[in-house]
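With one protein chain removed, the remaining protein chains of the complex are shown where they sit.
Note that the chains are named A, B and C in the order they appear, and that numbering of residues resets to 1 at the start of each chain.
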Amino acid sequence: MTDKNKVALTPPMGWNSWDCFGAGVNEEQLMANAEYMCDNLKEYGWEYVVCDIQWSEPTAHSCNYHNFAELYMDEYSRLIPAPERFPSSADGKGFSVIAEKIHAMGLKFGIHIMRGIPRQAVHRNTAIKCDGVTARDIAQQFSVCSWNTDMYGIKAGVKGAQEYYDSIFELYASWGVDFIKVDDICITEGHPNNLYSGKAEIEMIRKAMDKCGRDMVLSLSPGPAQIEHAHHLSVNANMWRLTGDFWDQREKVHEMFRKCEMWYKFTSEGCWPDCDMLPFGHLRVGDVREDSYTRFTKEDQYTVMNLWSIFRSPLIFGGHMPDNDEFTLSLLTNQDIIDINQHSSGNRPVVSEKDKAVWTCFDKDGNRVVAFFNLTDDDMTFTMPAEIAETENITLTNLWTKEKITASAEDFSLKLAANDSAIFRIEKI
Amino acid sequence: MTDKNKVALTPPMGWNSWDCFGAGVNEEQLMANAEYMCDNLKEYGWEYVVCDIQWSEPTAHSCNYHNFAELYMDEYSRLIPAPERFPSSADGKGFSVIAEKIHAMGLKFGIHIMRGIPRQAVHRNTAIKCDGVTARDIAQQFSVCSWNTDMYGIKAGVKGAQEYYDSIFELYASWGVDFIKVDDICITEGHPNNLYSGKAEIEMIRKAMDKCGRDMVLSLSPGPAQIEHAHHLSVNANMWRLTGDFWDQREKVHEMFRKCEMWYKFTSEGCWPDCDMLPFGHLRVGDVREDSYTRFTKEDQYTVMNLWSIFRSPLIFGGHMPDNDEFTLSLLTNQDIIDINQHSSGNRPVVSEKDKAVWTCFDKDGNRVVAFFNLTDDDMTFTMPAEIAETENITLTNLWTKEKITASAEDFSLKLAANDSAIFRIEKI
Amino acid sequence: MTDKNKVALTPPMGWNSWDCFGAGVNEEQLMANAEYMCDNLKEYGWEYVVCDIQWSEPTAHSCNYHNFAELYMDEYSRLIPAPERFPSSADGKGFSVIAEKIHAMGLKFGIHIMRGIPRQAVHRNTAIKCDGVTARDIAQQFSVCSWNTDMYGIKAGVKGAQEYYDSIFELYASWGVDFIKVDDICITEGHPNNLYSGKAEIEMIRKAMDKCGRDMVLSLSPGPAQIEHAHHLSVNANMWRLTGDFWDQREKVHEMFRKCEMWYKFTSEGCWPDCDMLPFGHLRVGDVREDSYTRFTKEDQYTVMNLWSIFRSPLIFGGHMPDNDEFTLSLLTNQDIIDINQHSSGNRPVVSEKDKAVWTCFDKDGNRVVAFFNLTDDDMTFTMPAEIAETENITLTNLWTKEKITASAEDFSLKLAANDSAIFRIEKI
Partner (left out) sequence: MTDKNKVALTPPMGWNSWDCFGAGVNEEQLMANAEYMCDNLKEYGWEYVVCDIQWSEPTAHSCNYHNFAELYMDEYSRLIPAPERFPSSADGKGFSVIAEKIHAMGLKFGIHIMRGIPRQAVHRNTAIKCDGVTARDIAQQFSVCSWNTDMYGIKAGVKGAQEYYDSIFELYASWGVDFIKVDDICITEGHPNNLYSGKAEIEMIRKAMDKCGRDMVLSLSPGPAQIEHAHHLSVNANMWRLTGDFWDQREKVHEMFRKCEMWYKFTSEGCWPDCDMLPFGHLRVGDVREDSYTRFTKEDQYTVMNLWSIFRSPLIFGGHMPDNDEFTLSLLTNQDIIDINQHSSGNRPVVSEKDKAVWTCFDKDGNRVVAFFNLTDDDMTFTMPAEIAETENITLTNLWTKEKITASAEDFSLKLAANDSAIFRIEKI
């Protein structure tokens, strides 16, 4: 059995289709993003190409779900890709052709699933891959997702329950899947239906994944995960969401600072509390009303990159990458920033207030790194917190501009514009 | 349009199949109870014969539901009786044959329904009686009952929603139904799914009933109804449950005193807060593990009859009546008690404590009535509360034993055994 | 023992000092309002002149409390008026001189108290009127009001607790007090400190009042009272508040419609759910920042008068009456409206929606009365609800303008401007 922590020694980096295509991404769009990643980002460590929700639904075309829509399903009640949207999946090939192409590019392939078994399987009472058991026997009849009609939860402990999860991971392994985002499972507050199955379904999924014969990253959604369950999440998953969906709204950035302050102790090899996708570039593609480039300012985007990096969140880009402008691409190809995200240690907040934050860590060479965040709509001047001040003269290198400042820690002073941030590597002279 | 209050000028009296047959009552059992009522109880005012939950489910035979079982349904997604259990319903006759027979006995016929539309209709996307709309269009996709898998709630406001409710009440009217118990709709706390539809579905049902062309009593279940919604319930329904299911357990009797204290102001013509069925006689028929006569002592049963009467709850018997023993029958045929329930006024608690209660009202002739309840496991001696004491000499007639006591109010003293109660008519000498 | 319900056969009508003088009213201001009432309002039924909170605090002069201020107190730890503010109270006369003068005007006198015993008595451990017991012995040490520092709650059941309450009511009776508003006691949600003593302290106060030898109205504050406790309130008090403090803000009017819908069944002789003072005329006197005439429009004030009347709330005026303008006075001297408030029956909502309401009742002569309320910022046209429509031709008399309309109920149509209301007496022709 593989150690699940070995599968994600550093925070996973990749792309996910939700922010740009909602439930409606198709093969062409998916491959276009894979190619972009291969050509532009692979060398910086980006590797996962993840197809988000409802790839079994032939008519999905936006972020609005069609209630009770028919889904493609095989003879064992397992959802399979809709060939209308993923032509290469025809004739029972599932996602194997896509996975193979992505692997050939030197990248990895991921999919999204909902916990549970399709409601349509339960109401038709179709077979599952377990003798003498049908879909109806394993469905948790009162456990329904509160925002999507596809599935019922699965009853832990009944015959066929673990076997059903085993059967779907066996299928995904046969396709060559490297990353699974399981949805409707991580949030552990507010949604009473999850009382029925949350933790138990996570454990069944962990077991099925361990048995499936292929290394896969396990990512749990949506948040907010509750920190009381941090140990359970750490033992079973590689990533878990800290909040509800993150979008290009500044107040959601501020909320993330609160969450990072709570969760920073729980990052370690194989365990990456997840700040969610980076909603940069071309989002909401084809949604007439809202089609738009990110609403974030450049300052906002630097703030997000700086926080996600110094907190060591997974980095999963959300925009349609072929439409990236130069600035957007520059955010993803700063090796210094990526190194902080992938290889730093001792990451923690030094100041964590409503209006400002200062985080610090050590980079892979042992240099101190410090990030300053102005969370207000006014200018703000920062000094070096006593706790991390070095007495000697130091050189501070701005990791975005590469500018160097020489100062003593006591004299250091930094003015940041409204909602701006900055991150520096500090070297003693 | 009929005034809904005119349909239940006094608290409804009848029989319901749940306590004895659970979800599995059949035509023979139903008619046996109707005949018993006709022969033994009709003259005292008992009139409704109510078939409880899941009469569309061919295999139901106890109080345990079969998850996702196939239900009989007509071409408009309306549930119809299972002919395996109700043979006279074959050939599209529904409950009309049974209703006709019961009407011929001089009685009335009632059925139970769940709010909503069958999940099976939604997943098959069958037609409803509204052009251009199918079951899928009107289902509230996240509103599921927390204890039964038959239905989805209905979305208020979408085309076809009111029409669906209209169509089922049209059908029930055509069968000759006089009483509808709607379930999964009254409880207004704790079950978040009801946030989606509770009040709105009650209003759709009220409208459909008003239009259906036949007088029907509307009874809402289960409780506890919240008293904040008392006005809404009063305007829309004839009966609504004050608690969860009432069974032959003494602590549930004590809970009912708390509820009656809260709700007594809301009894009026057409509005009868409902203490639930009388779990007396032969209950849980055929359930091997639990088949039993009521576990209530005689004292408990008198207490229940006295409270239900002086509070003016509906009186719906729950046991299999052909198996009634003499004592049980005697509980149902005390004209004095029934008159209190049907025709008293000014009903209210005078004492309402954890350990004891005293209630009073005026009977139809204007005589004061007083009931004393010892809610402890020890003897207790009662005097006449000053508030209702009469200065003159009085005669107290025990309404069960018919014994008369002559006393002045000041001298009156009553010793009641543990958990016993007594009810008296007071006349001035 | 007096029947507490006989003390307030109809909703109490009067004036209270809070809305105009906060905690700082003085003898001169109080008497000026008494004189105004005697001269202008007495003939319409207005009778109670009530001195609100902190009459023991010599330095109070606004609605802001001085934390831990010294209070005047007698040798039994009973608060007495501060002679700086109430000169006639000097030499141990308490409120007796004021009460006597007000009685001489044909009016009645009321005071405000906080539940409990002064914190200063407890910390000084002063005597109470009970041998062998001191203030410290009866204080509920963790029960403090959440907005005022004067008192600790009193521990029910310990020696001296009932005796302390008895001693203060004995004192108030000796002064000639006719009305007591007890504060920090009615609200039964949200304030966990009240868990310690709420219901028990109400019962001690009831007992003390019953024993004190003088009829007094018992008014409980602040709200919101919880309707689950309606029976307990009905048995013990004459008035209890339905909401937090009511002020001249339109959203508070709308909230009151929700509360009236919930509580209308609980009005009866001696039991008057209380919509709080009428914040009309000159409010916030002397508070520089906010000193102002009511912010309510005339329409708002009609709406308040119409709802308070047809719901039968107590009518307690809140402004400094000598500064009343003609319009304000006219609101208080409409005999028709006052008659509805004092002598109507069958009061209830016919329509009770977010945007509009229709209430009805019968006046003392048995004529139907109907009030229409437009709760929106747009015009609205009302017809006569079927439920109260009379088939014959009718005359509708507008109770404010005295205009008469002749119509059949079916043809009746009423257009009301934004936030306006109208109330009519209906007579068949």
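Simple rule for what comes next: a contact is a pair of C-beta atoms (placed from the backbone, for glycine too) under 8 Å apart; a residue touches a chain by one contact, two chains touch by 3 or more.
All figures in this text were calculated on a predicted structure; none of them were measured in a lab.
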Visible chains in contact with the missing one: A, C
Residue of C:59, C:125, C:292 or C:413 in touch with the missing chain, whole complex considered: C:125
Residue touching the undisplayed chain, where the options are A:6, A:103 or A:231: A:231
Per the touch definition above, residue among A:100, A:215 or A:261 touching the missing chain: A:261
Contact footprint on chain C, counting only the chain that is left out: 67-68, 119-120, 122-125, 136, 139, 141-142, 144-147, 149, 192
Residues belonging to chain A that touch the chain removed from view: 1, 227-228, 230-231, 261-262, 264-266, 349, 352, 386-387
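Following the convention adopted for this analysis, only the chains that are shown with their structure count from here on.
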Interface composition of copies chain A and chain B: same or different, split at half: same
Superposing rotation of chain A relative to chain C, computed on C-alpha atoms, to nearest 5°: 180
Centre distance in Å when chain A and chain C are each reduced to the mean of their C-alpha atoms: 58
Averaged-CA centre spacing for the pair chain B and chain A, given as whole angstrom: 53
